[in-house]
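Reading through the structure tokens given below for one structure.
Excluded from the complex is one protein chain; the other protein chains are retained at their positions.
Chain lettering (A and B) follows the sequence in which the chains are written, and residue indices restart at 1 in each chain.
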Amino acid sequence: MESRSNFRTPVSQQAHVIEKPKDTSTIGGMVAIEINEKKVSVPFGTTILEACKMNGISVPTLCHHEDLCVAGVCRICVVEVEGMKTLQASCAFPITNPIKIKTSSPMVRKARRHVIDLLLSEHYGECYSCFRNGKCELQNLAKEYGVDNYTFGHVTKPRYEIDNSSYSVIRDMSKCILCKRCVRTCIDLQEVGVLEAVNRGHETKISTFLDKPLLDVICINCGQCINRCPTAALRANDPSDEIWAAIDDPTKHVVIQTAPSPRAAICEEFGMEPGHSLTKELNTALRRIGFDKVFDTNTTADLTIIEEGTELILRLYKAIVKKESVALPQFTSCSPGWVKFLEHYYPEYIDNLSSAKSPQQMFGALIKTFYAKKAGIDPENIVSVAVMPCSAKKFECNRPEMNSSGYKDVDYGLTTRELARMIKEAGINLPEMPKSDFDSPFGEASGAGLIFGATGGVMEAAIRTVYEFITGNKIEDAFEKAEVKPVRGFEGIRYVELPLGEKFGPVPDILKHFIPNWDWLKGVTLKVAVAHGTANAKKIMDDIKAGGKFSECHFIEFMACPGGCLGGGGQPIPTTPEIRKKRAEAIYAEDESLEIRKAHENPNVVKLYEEFLTDGPCGHISHKLLHTHYTKRGRYIA
Amino acid sequence: MKNKREGKVIFSPYERGDAVKKVVAISREDVLFELRESILKGRGGAGFPTATKWTLVSAAISDEKFVVCNADEGEPGTFKDRILLLEYPELIFDGMVVAGYTIGAKKGIVYLRGEYEYMLKSLEDYLGEMRKDNLLGENICGKIGFNFDITIRLGSGAYVCGEETALIESLEGNRGEARNRPPYPVNTGYLGKPTTVNNVETFAAVSHIITKGGSWFAKFGTDKSTGAKLFSVSGDCEKPGVYELPWGTTINELLEIVGAKNTKAVQVGGASGICIPKSQFNRKLGYEDAATGGSIIIFNESRNMLHILKNFMEFFVEESCGQCTPCRIGNVKLLEGIEMIENNNYTFSYLNHLKELGKTMQVASKCGLGQSSPNAFLSILENFKDEIFNNGGNNGK
């Protein structure tokens, strides 16, 4: 479970956490209650909602979300508690004494209908013309409770203008039901703090600082708010119409790269349980839709590992041997949400970011140079699409720095949700597709690139390669089945020490021109850390600022989204800790099934250095195409 | 100046420090005993027994506890706290010191509504005098280890902050949005510490109870509503103002005292209270019958009840904090319903929907504001239906 402690949200929105007894067999550990006249017992401190769930009783919720602290504001989950005059919000009520609960009394049912009716009366738009049609929590409840005649009227005009200033997130506040999930996501879960409720009473709305457009405030585009919005008030900026147009244009050569996380989650959009990778089915579907080539982002994830790993080794070499002042620890830079977070809040640490581009952008640069040349296609006519679990990738591909091919390196970032819709629109049932492989020259990739999708994955992939580079031993000798378990899991922050020992191997060929040998690493213990969710990133950054233990680290992986990319802002809705766990299992299972599981063993990557990036990792060509620089943005909003 | 107001309980003779000097000589248990004897109930309107509240806070284990005085008097028609703050600050502050002693708090906070900022200076000066007299500060009145001080914090114009958890949120620097309960402030209050939040008048009553005894206090009023209550009387009468009357006084008696003539209706408990028609003027003021935090607004025969109701609902639409659905949208729907009646553009079936909605708001809203805002709507439409509906649609503005 991701840690929920240290939320500094107003107490009005905090869960009343009563520590549940470790041993429920002690006296008072269990509380005997009655739900709908059925006697059950639950651990002390369980909320009524949890108690109902444990006993198979469904209670509707809207403002409640498993990842977030309690709000208790929508009032849809109210139940009757005997002896209390008013109804109680079951999500917010901890059971500490033997109470009798009724979850479906006439008063409760009437109240729930009223709440739904009131929300519908102000919820602008018609369901059939809404992108969340069929996936809207409000719509589902209205159906479930038979609220179908707008008792209290229905707005016919939008109350607010749509804010579509952002590359990533579109806000349509006329559809907002003020559940404040986005607020709690943005402030608690992400510590970004773009959204809050403003005004009061009927004038209350969710707003940015001084109602500015999202583009102008410190939004990191992570899209976590979208994943938790129960209605269509928040959505990603969808480029699918432009992509269809490119597909339909015979002069365009449309290529698509798919990242591992969408492949592990897109099944959910087709009614399957979470936890099944449909990588090869997706390849077939994409070709049937009309994409000319289907590539695997993992190829450039492997490339990222080589580049970023080399960069790390070089930084260490400069620091230890040449005594130069180098920015350490080195931070990963493949999560564009995290990069923007740092640019705003910790601009003084911009040099710590690895200059290696994210896999998406490396791929973009290679497609319009290496691939274009190889395939004999004018890069002008290539439309490069990236399927990502991420809404921030939409922003990333639009950064002015990202045109090292001489063109816009990646034309469109497409989310898992949007791709699923395109596939459905094309009349394809994804799970039934025959399997097929990726196209060359970026066909095969290693399991290292694949596990980028889960928090800790980049670190694990880097360790697999850097460890073998330095020690000359097989990673399997140090970690069974090459599974670097200490960096895995969903703990918000992980810290691992890796002693390098005394015995080193020869310096691999691609690094030979930088360093003569490994002797300078004698006795060094590699210290690494992993954080996911920018709230956790903030904790590490504050510790580094204060000179704490993380400032001694060599390499830190940061992912903006809880769970890493598999929990990204472009992934299927809903998201819960349970769903994210399943997605991670799917990714690790796929990794285990692969033959090649280390970036430096990816034959395509090896070939790339032989044929194209001829001066090696962190060389001139690589620097031009595969590395970038960042912008000190600062925290002030103009 | 002092004690010019008439009253046997709250306005009875009292000198600054009386209660403090007495309390330091007795134990916490003795204080709680007197409070139990007095059967004092919260004077803000909710009527929670003060002894119970203080016992709970006093029993809570914590390194820090707080005494909070709710001086966010915002209920329409209520101004008794203004009189107490201006004319009887000793009763309030002494009561807070007693509370600090009883629950083991070192810090008291007065949450003074922003509209009363003009009182701030005189109140702070008064606290300064108390410090000089060692009624505040360290080792108060020679009681070694009894340290307590009071600060005043201003509100900024939000009625809902009179709700105790919203008040605490406001003190913590947040929007005045009520918290989920449980946990109650007695365990998890200001800064998460055990906190007692009491009305200005409750503290004043405590000062008298400590000085004169719980059983003395319980002699006044009725069995269930002991002591006397301050009533803020306004509207159509000759002598509006603050009156101390024993609980159990009937509305008729009160109207007589304040010189009200041709009275059609009395709003008991302010905008969030209920509207009582002439036929029920023999009802008694008290927790067991017509409960009120003290607001009495009198309407004579010339008044338009729909207009009054509209004024109340406009008030709630503006003052709802807006976090929970029933209150945020429900109040607007009720107000729209009133406008429909005004414009003679309603159906009874829709009004029935609204009445049902009002009942839902009473049970499903998150805090007392939304739970009580439909009271006026329900009681005025019920009690004055002849006036409102049988006039051929003459409800125009």
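What we mean here is this: a contact is a pair of C-beta atoms (placed from the backbone, for glycine too) under 8 Å apart; a residue touches a chain by one contact, two chains touch by 3 or more.
Here, contacts and distances are computed from a predicted model.
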{"item": "Identity of the absent chain, which is to be given by its UniProt protein name, from \"Outer membrane protein beta-barrel domain-containing protein\", \"Thioredoxin family protein\", \"Glucose-6-phosphate dehydrogenase subunit\" or \"NADH-quinone oxidoreductase subunit NuoE\"", "value": "\"NADH-quinone oxidoreductase subunit NuoE\""}
{"item": "Residue of B:F79, B:Y101 or B:W247 in touch with the missing chain, whole complex considered", "value": "B:F79"}
{"item": "Hidden partner chain, touching residue among B:Y14, B:Y116, B:F217 or B:Y346", "value": "B:Y116"}
{"item": "Identified contact with the non-displayed chain, of A:G45, A:G125, A:G193 or A:G489", "value": "A:G193"}
{"item": "Sole contact to the chain not displayed, among B:K143, B:K264, B:K284 or B:R303", "value": "B:R303"}
{"item": "Touch residues of chain A, complete complex, unshown partner", "value": "8, 187, 192-200, 207-210, 217, 635-637"}
{"item": "Residue ranges of chain B at the interface with the undisplayed chain", "value": "73-79, 81-82, 113-118, 153-159, 170-176, 191, 232-236, 240-242, 267, 271, 297, 299, 303, 308, 311-312, 315, 318-319, 321"}
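Note that in this section only the chains that are shown with their structure count from here on.
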{"item": "Centroid spacing, where centroids are CA-atom means, of chain A and chain B in whole angstrom", "value": "49"}
{"item": "Sites on chain B touched by chain A in the complex", "value": "158, 160, 165, 168-169, 172, 174-175, 177-180, 182-183, 188, 192, 317-326, 328-333, 353, 356-357, 360, 362-366, 371"}
{"item": "In the complex, chain A residues that touch chain B", "value": "10-12, 16, 70-76, 78, 85-87, 89, 92-94, 96, 107, 110-111, 114-115, 118-119, 121-122, 151-152, 177-178, 180, 197, 199-204"}
